[in-house]
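One protein chain omitted, others in place.
Every chain is named by a letter (A, B and C) in the order it is written, and numbering of its residues begins at 1.
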């Protein structure tokens, strides 16, 4: 099996998650390529060295250009702040190196379009890091819907609710300024991507975006806390998405309800190992939402455990993502969500912000 | 204790529920007035007599005017189709007789306004039959919110989902024509009333109303199956409401999530004896949504059972409503939801339909 | 339709429940006999008169012999303390009057045997008031098991847990002395009856019965707080039952898990409108416990509501029981649980207490 040298830009929250994932993926899955943790980049030499030692990389740098250019770095994971994504990705594609970039892909749709163009021009593997669709449960939901198991889909309700800023006394921080750090920029990409995965493209949106707590500790909050979206899918189905970082009590409210003519599916990320399926067949008296516990019968579960119901976790999603990225590289086949999807999500975010400002429906294609 | 003669117009689904309720309420609660089942009205003499015998009324009639005018009928319950509500109510108020009218109050806001005017002119007790807010759980939710238990409320998500028309093969019927029988006319009043109860008035709405199955058995469906509403409350809070009669698998999806700065409340009518409360106090590690089982510590539970968690049901909501109506009569104090609330709900329904047609936000006060 | 005069001995918790039930049952169901609330008996003339007025009986008495002997009292409900059950029942049977007696049937198996003999000698209708098996969910569970829906049943886990004496500071009371008031005497009859309903007779038991809080407020507690039972059914299956009145947090822990070769059923009385069914068929990936919400497709639900999932409550169980008692009277056909079942439950209780004292397995037939 060939090795591939991995370089990760960023060593914080997501950088660590990717480092652990690329360290473990070769043992968990039978991957086509075995990753080698080649280099990590952080903002200072000291932090880079700290990450290197902690995560087991061969080398460290505080300059992403060094990492991208290094000949032993053969694939790049971008886990640094959003405003760095474009430059790093373009440099990597320039050198023909595959890129897995964290979500949201870019700060604006225009930047995302540039990145997509560069990715397509280079022809190398590119993925956007929407890890939540990679739980066995959501992969299975996607399969069921695609196979028509719940009939023609008639509506979607999505949610991404957390409460990390629910307390109005939480002081202002980097999170409370900049569209990219607001709830639309930071949280909404997940349920929008989820909606795309399960329902296909969103064509139009009517949004009500708001800053619930206008000031924190005397400092103005300049981005959004919460948003209600109503959406029209290209399929003709309608749906809604609620996104909030002030939804007290919700910790991982990545949830969806999908109704179809012959069944329905419900999921809540706070119990990521269960998928609820209702099937409108069999005797009326025996119908009900069944709580399916993920197991070896579901996508990508068996590699983690032979026993059903024993559970996969957050980190495992990243391992699955790493496996998929390696597969995209080895096979030359695009693995969804590519940068195209990252762009599509950026467009829905931009459209939603515009809709809310205008108080009107807008077409996603215009953003 | 004084008796009061009850006349019920309608002997079907809701007529029966009210008949059972007024028959039982005096034994369940210590009511100020003891109801006497005086007369029931149905569309034919035979059906009226059948209901009389089944429910234990003294007399029967097939003419609601006879019932309203009868001197031993001292209070009137309107459980007949929506297009009869106005005339019966006006006749009753004319004679100074209290009225409990099933929801939705009227077919249009204008008719509802007429009914409110008549109710106010008569000065007698008037109520609209929004029974779902009378579960012990929802009464308690209302109390908690009113007392500030979850802090300042920042968002609302409401839902009323059922699946009685989810199967596209279900043939057309009276349910599939007439705005009043559509999902907005028939189902939406419940979650709108719920939103009012928990959050106060709705000022503006943006709605997307749709007929999911345009034809049934070759017959055109002329009313709506499903609607997504985004709302602005007078309080400044935002919210959304999803209403559907095609939500496969949902049987009694009268559900809400209310988030506040210091807590949150969640409820689903499919488990009506539980209220979920999250309180943002105590050690972080011990926080979570607690499943409160209704019991003697909650409103109107004890009359049904001394043991907590033993459960009240649908019929019990109607008994509580009957108790409240008798109290309004005996005390002369209005008991919410009066006809005013019935009108307010009608307005939100009308505003939603208009918003969806226009594809724009509308103000509820204009409808 | 013929009327039947009902006399209820006892006007407290259960007396009220039966009074409300017999008052409502004729309207809820299409009963063969229409009950007339003829007489209520309580311990003093004043309390009897209070109950009469509150519940709508024609007459009141403080002497159960008067009630039993009254010619207009044609059927008797015993809702007075356990130590009165035998005498009242025997007097009623002597006069050929049907009896619905609250659980537990008697204080001892010997007394219960006497009551069964009298019931059988009289040939009139007799029932023991195990209302919890009458929820639509548990009736449906019973049907499913009887029809082999879950295959051959291989184990049973039952529970009846409440917490009304969980706080050690709750003072001693009538509840804390007398075997009949202990957890085995008072609570255990419910899950034992449930086990019988779902699994058939219990042949042998090994029990560990204990008084968790030996003193309360300086007063000795002389009956039991909690018990763990292991049982062998006549069918060959094994099971366990946990009974507690000190299970902090549990309010209505009437719960069971029944496993079979082709499926399983789970229920918890804290959500009495749901039955969880697992069926070992269909694709492995789609299997899971389904939450069936009771509705018109299930036993005895439709009379309370046309909409599925709208819920029945505690009081509705008693109404169903009243309907069944009236049916037993009118039809001459025994309706389970008769006094025979009351006796069988008494025997398991006695056997359990003996087993615990001996620290050994005992045969139920010996008690």
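In this text, a residue touches a chain if its C-beta (ideal position, glycine included) is under 8 Å from a C-beta of that chain, and two chains touch if they have at least 3 such contacts.
Note that this is a predicted model, so its numbers are computed, not measured.
S.K.: List the neighbours, among the chains on screen, of the chain that has been left out.
M.R.: The undisplayed chain, in the complete complex, is in contact with A, B, C.
S.K.: Pick from A:65, A:251 or A:357: which residue touches the chain that isn't shown?
M.R.: A:251
S.K.: Which residue from A:55, A:289, A:325 or A:361 sits in contact with the chain not drawn here?
M.R.: A:55
S.K.: Using the definition of touch stated at the top, determine which of C:175, C:232 or C:327 touches the missing chain.
M.R.: C:232
S.K.: Kindly state which of the options C:244, C:272, C:294 or C:338 is in contact with the chain not pictured.
M.R.: C:244
S.K.: Write down which of A:10, A:23 or A:129 is the residue touching the left-out chain.
M.R.: A:23
S.K.: Pick out which of C:45, C:123, C:148 or C:168 touches the chain that's been left out of the picture.
M.R.: Residue touching the absent chain, from the options given: C:168.
S.K.: In the full complex, which bits of subunit A touch the chain not displayed? Write them out.
M.R.: Its contact residues with the unshown chain are 1, 13, 16-17, 19-20, 23-24, 26-28, 30, 34, 53-56, 162, 164, 250-252, 269-274, 293, 295, 304-316.
S.K.: What subunit B residues would touch the chain not displayed?
M.R.: Residue positions of subunit B that touch the missing chain: 140, 274, 276-279, 283-293, 295, 297-298.
S.K.: Name, in rising order, the residues on subunit C that touch the hidden chain in the full complex.
M.R.: Interface residues of subunit C facing the absent chain: 150-152, 154-155, 157, 163, 166-168, 206, 208, 210, 212, 226, 228, 230, 232, 238-240, 242, 244, 246-250, 257, 259-264, 278, 280, 287-289, 359-361.
Note that only the chains that are shown with their structure count from here on.
S.K.: For which chain is the distance between its Cα centroid and the global protein Cα centroid smallest?
M.R.: Smallest offset from the overall C-alpha mean is found for B.
S.K.: Where centres are the averaged C-alpha coordinates, which chain has the largest centre distance to subunit C?
M.R.: A
S.K.: How big is the gap, in whole Å, between where the Cα atoms of subunit A centre and where those of subunit C centre?
M.R.: 53
S.K.: With chain centres taken as the means of their Cα atoms, state the distance from subunit A to subunit B in Å.
M.R.: Each chain's C-alpha centroid was found; their separation is 41 Å.
S.K.: For subunit A, what residues touch not just one other chain but two or more?
M.R.: Touching at least two other chains: 278, 287-289.
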